[in-house]
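Everything below concerns the one structure shown next.
A single protein chain has been omitted; all remaining protein chains appear in their positions.
And now, chain A:
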Amino acid sequence: MKLTKTKTFPYWKYIIVCLLFLVMLPLNAAGIVSGSTLLILGTVIFYAVVGVGMNILLGYSGLITLGGAGFMGLAAYLSGFCSTRLGLPFILCLVISIAVPTVIGLGIGVVSLRLEGFYLAIATLGIGEILRQVFVEFEPFTNGFSGMRAAYPKLFGIVLTREVTYAFYAIILLIVMILVHNIVNSATGRALLAMKGSESAAQAMGISLLKYKLIAFAISTVLTALGGVMYMHLIKYSYPTVWGLGMSLNFLSISVIGGMQTVLGAVLGALFVIAVPELVIKQLPVIGTLTGVAYVFNGLFIVLVLLFYSDGLIRIGSDVKKLVGKIRGKKNDIDQRSGT
């Protein structure tokens, strides 16, 4: 029964993830989950949005970008500038802040994607550095090292509270996951996978490499920029040094550790990379006080996952199921088959 239902409606898992995030709100109101934990989970949500974009690029098309933080920062600053200084409505800010980084990203993509895949990594690394310098130097626009402030999003004339912003973000994540699920399972997604498998074979099948690489890079940049806007209106503060290579590497670890070729992997990866260091490691007695420990931990996990568990943590569920099935033995297996 359940099997047929999930086949006709494939979005249940995304709705459950969204509900799990939303359940934290009544728990927060009841005092079980603290306000700071709620903020960290909000952070996880926008990192997950960026991670879903990374997965399209890394998992489905086999390209690496190292300028994610630059594009995200650009979107954050644009959104802060439009909403605070110019007083534009939130939706318009959102559109502008996503459009500008995407156009810049496409320009870089056109140049570097004509060559082999790793040229994109080098080009985006350079652009990320330039953007970070822009954030420092363009003081009238970014406020330089003093940092830029913003408010919670204002929708239909109402300024949202922190809790409503959180709920709003959880719903954005749900929409993003469903959209990306559809893209990945469409002809575009299949073309991307064919390209990742073998560029020559894909080309022989009539897939335009540049076109599909650009599509993948554009989708990823749109989601990264969306993440930047969400960052700006939840954290409410942006500072140039935040948008360095370290953050781009965090996106990479979210994608790799969670599972590159899945949509839900990004959420799991974001939980692991962002929430685990904040909520678990910092509580540990000696290790918790050291500054770079979260970074070492994530780097180590990237190496370990790629060496021994290349599908990412998202596979743990089905692997555990398999293991349990093996232990239970054949009898149960037969029972299950006759049951269905």
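Here, a contact is a pair of C-beta atoms (placed from the backbone, for glycine too) under 8 Å apart; a residue touches a chain by one contact, two chains touch by 3 or more; residues count from 1.
Just so we're on the same page, contacts and distances are computed from a predicted model.
Student: What is the missing chain called in its UniProt entry, if the choices are "Amino acid/amide ABC transporter membrane protein 1, HAAT family", "Signal transduction histidine kinase", "Chemotaxis response regulator CheY" or "Cytochrome c"?
Tutor: "Amino acid/amide ABC transporter membrane protein 1, HAAT family"
Student: Touching the left-out chain: which of A:133, A:161, A:182 or A:208?
Tutor: Selected residue, touching the omitted chain: A:133.
Student: Out of A:39, A:125 or A:235, which touches the unshown chain?
Tutor: The missing chain is touched by A:125.
Student: With respect to the chain omitted from the figure, which of A:111, A:159, A:175 or A:280 is a touching residue?
Tutor: Spelled out, the listed residue whose C-beta touches the missing chain is A:111.
Student: Taking the full complex into account, find the residue in A:32, A:92, A:205 or A:296 that is in contact with the omitted chain.
Tutor: Selected residue, touching the omitted chain: A:296.
Student: Over the whole complex, note the residues of chain A touching the chain we left out.
Tutor: On the chain A side, contact with the omitted chain comes from 58, 62, 64, 66, 108, 111-112, 114-115, 118-119, 121-123, 125-127, 129-130, 133, 137, 198, 200-201, 244-246, 249, 252-253, 256, 290-303, 306-307, 310.
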